[in-house]
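Attaching a single structure in structure tokens format; questions to follow.
Left out: one protein chain. Kept in place: all the others.
Right after this comes chain A.
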Amino acid sequence: MAFDVFPNFGKPIRTSTNDLVDFLVVNYGDGFEAFSNSILFLLVRLERLLRGADPVIILVCIGLITFAASRRWGLSAVMVAAMWFIGTLGLWEKAMQTVAILLVAVFISVIIGVPLGVISARSNRFRALLNPVLDLMQTIPSFVYLIPAAMLFGLGKVPAILATVIYAAPPLIRLTDLGIRYVDAEVVEASRAFGATRWQILKGVQIPLALPSIMQGINQTMMMALAMVVIASMIGARGVGETVLLGLQRNDAGQGLLGGLAIVVLAVVFDRITQSAGQRMQAHRKVTG
């Protein structure tokens, strides 16, 4: 047989991956289920709260949160009107489902992303290892990890949340890293000179001064998480993504548009709230002199 330019690496990779997933499902299925249940527990509570509450209360809350973040009544009114508009599209319940998934995904992203960003800011070696992983997380098509995720966690909300975290956490990690690295070296040095421990420096100086950048990361994470909503609906996550998917499947452009509008409005609301919170944090954090 003639020498083959392309030895077949594809087959072993494919079979070993399948074997690994099978192996995990068979041997650690219980562990994955327990993990899945803990996320589900959180998600179900939140979803029940959001869907069960009177929409008027939710609208008032949106107004208050916007005001707390921006100190501007005008913006608060616009945000309330935007959310009301989603209700008028008949998508209120679905929007609340999406918001619940979004918040849990962002919560998990923050818990994983901020510590990783902090370590990455501390160690150039860790950063060099982490960077290609983050690149991979952002570029690899989400269906690729949705398949094993669905096998491990079952169809539904949990794999949707995990897929969202994988896709949406990288900007938060990067911006946390950047924020901490850009804290004025003299301020950190001053803190060291007064005998602060590494933890005291991190807690009292670096994190607070990197907060606008971290907030920017959270904002980016939210936007990317919303972009995953439609894909997440394909593995059974309910919400406005489902509406878009149904429109696609039934060749119903109108329904697709309604779902799309709701996603855009949600994106605008979350973006304005986190942006203005980030801007207010900037207030005294710039070093002058």
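The rule is short, and it goes like this: a contact is a pair of C-beta atoms (placed from the backbone, for glycine too) under 8 Å apart; a residue touches a chain by one contact, two chains touch by 3 or more; residues count from 1.
To be clear about the criterion, contacts and distances are computed from a predicted model.
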Task: Listed names "Quaternary amine transport ATP-binding protein", "Membrane protein", "Protein phosphatase 2C domain-containing protein" or "Nitrile hydratase subunit beta", matching UniProt entry of the absent chain - done: "Quaternary amine transport ATP-binding protein"
Open item on the list: Just to verify: which one of A:191, A:220 or A:274 makes contact with the chain not shown?
Closed with: A:191
Task: Which residue of A:38, A:123, A:200 or A:249 touches the chain not shown here - done: A:200
TODO: Could I get the residues of chain A that touch the absent chain, sorted low to high?
DONE: 184, 186-187, 189-197, 200, 204-205, 208-209, 284-289
